[in-house]
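Let me give you the structure first, and then I'll get to my questions.
A protein chain is absent from this complex, but the other protein chains hold their places.
Here is chain A:
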Amino acid sequence: MAETSAEVTRLIQRVALRDRSAFRQLYQRTSAKLFGVTLRILKDRAEAEEALQEVFVKIWQRADRFVPGGSSPISWLVAVARNHCLDILRARRPTSETIETALEIPDSSPDPEDRTMGRDERARIEACLGELASDRADAVRGAYLDGYSYEELANRHNVPINTMRTWLRRSLMRLRDCLTG
């Protein structure tokens, strides 16, 4: 696993230097993973195929922004794919007025960059999700892994949309306390 990770990091760094053979290898190593992401979120094969190509175009264009040592290289690639799919879905959903409220954030968000993702961290988010009511934990997972909107989550859980919002925001804050506690 660590070896794979180091290898993918090297490939991304070579892609940043415009190495096409590295790009080809990176594609061969990671396209199944990223197709899994685009397919799961977009839930339509043709769209997922189109999105996968766009994702790899973005990876080629943005490889120089990857910072090794922080998140795992696979997580970085998954984030590019996931965010691309979410952009596609978001563009189809209705939008509200821009919010005016300035964000307030606790003074010290612990910086995760100096830790690498390992088994402990995976166990930790599962443990913290486990402390939430199971339907709320499912909603958080559904948002991250399936890209569900509040509306979709509300329909799936059969609650009004505002209830879902409230649930999820509270759950996220509890999750944060647990993860950073």
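Criterion: a contact is a pair of C-beta atoms (placed from the backbone, for glycine too) under 8 Å apart; a residue touches a chain by one contact, two chains touch by 3 or more; residues count from 1.
Everything below uses one rule, namely that contacts and distances are computed from a predicted model.
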Worksheet item: Out of "2Fe-2S iron-sulfur cluster-binding protein", "Heme exporter protein D", "Anti-sigma K factor RskA" or "Transketolase", what name does the UniProt record list for the absent chain?
Response: "Anti-sigma K factor RskA"
Worksheet item: Footprint of the hidden chain on chain A, which residues?
Response: 20-21, 23-24, 27-28, 31-37, 39-40, 49, 52-53, 56-57, 60, 70-72, 74-75, 78-79, 82-83, 86, 89-91, 93-107, 109-113, 115, 117, 121-122, 124-126, 140-141, 143-145, 147, 149-150, 162, 165-166, 168-170, 172-173, 175-176, 179-180
